[in-house]
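Here is the structure we will look at.
A protein chain is absent from this complex, but the other protein chains hold their places.
And now, chain A:
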Amino acid sequence: MTTPAEFYERDRAWHPPAQTPIYKTSVTRSPQYALLSLQQSVSEITGPTFGHTDIDPLDRDLIHNYAKDGGSAIGERIILHGRVLDENARPIPNTLVEIWQANAGGRYRHKKDTYLAPIDPNFGGCGRTLTDENGHYYFRTVKPGAYPWRNYVNSWRPAHIHMSIFGTAFCQRLITQCYFEGDPLIERCPIVNTIPDMAAQGQLVAALDMNATIPLDTIAYKFDIVLRGRRSTMFENRLDGN
């Protein structure tokens, strides 16, 4: 058996560091010791695979996937779409993308959320889909509202959708948050500002995409996701992959 082709090293100066005191909860939940860097083995370059039997086509439509008969969620109807690519700009097909979010008023359907904005009886707040053969995904949902949280006394999260992506390897596993173009809360948010690089922050802002809207029905935002790229196996293959 030969050495597996590794994934590119994660740029940890691009990601948020563990300890970010502006985001208070990180203070007691961040390791103090350095991470131990591993050259990858089969344990890291493999990961779970998912198929169409795992999910229902309705799972990607948050306007309807928790609605009662004939109902639909209240709020600004949006399509959230984009591609899952690797750092070599190659599409990642058939990978699982999961999302969760608050409703249009900023209220989560979660027993631990006691914010006074009401639950929407026709909105659950989670969805999932597989990317197609070109790495493309889309969801239909309502734009989430901003909500207050206990960090500083007057901290408000920008409108955001949480996103979980698998890729093909356990070392590509990623959870992030998608923000929306033009939101003045983005630059004020301690969680956004855990990311030191402004260009990296910008990579989390979905662009209004008028070309993808459905006229008289649903507006659209585009959010591409980039997972770690993979090296060619230098001594086994030509470098044509890179």
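In this text, a residue touches a chain if its C-beta (ideal position, glycine included) is under 8 Å from a C-beta of that chain, and two chains touch if they have at least 3 such contacts; residues count from 1.
FYI, contacts and distances are computed from a predicted model.
For the chain that is left out, the UniProt protein name among "Hydrogenase", "Phenylacetic acid degradation protein", "Light-independent protochlorophyllide reductase subunit B" or "Protocatechuate 3,4-dioxygenase, alpha subunit" is "Protocatechuate 3,4-dioxygenase, alpha subunit". Among the residues A:Thr28, A:Asn154 or A:Asn211, only A:Thr28 touches the chain that is left out of the figure.
Residue A:Tyr66 is the one among A:Tyr66, A:Tyr137, A:Phe180 or A:Tyr221 that touches the chain missing from this view. Chain A residues in contact with the hidden partner, per the touch definition given at the top, are 1-4, 8, 10-12, 14-18, 20, 23, 25-33, 35-50, 54-56, 59, 65-66, 85-89, 96, 98-100, 108-113, 124-126, 128, 162, 164, 170-171, 173-177, 191-192, 194-195, 199-201, 203-204, 225-229, 233-236.
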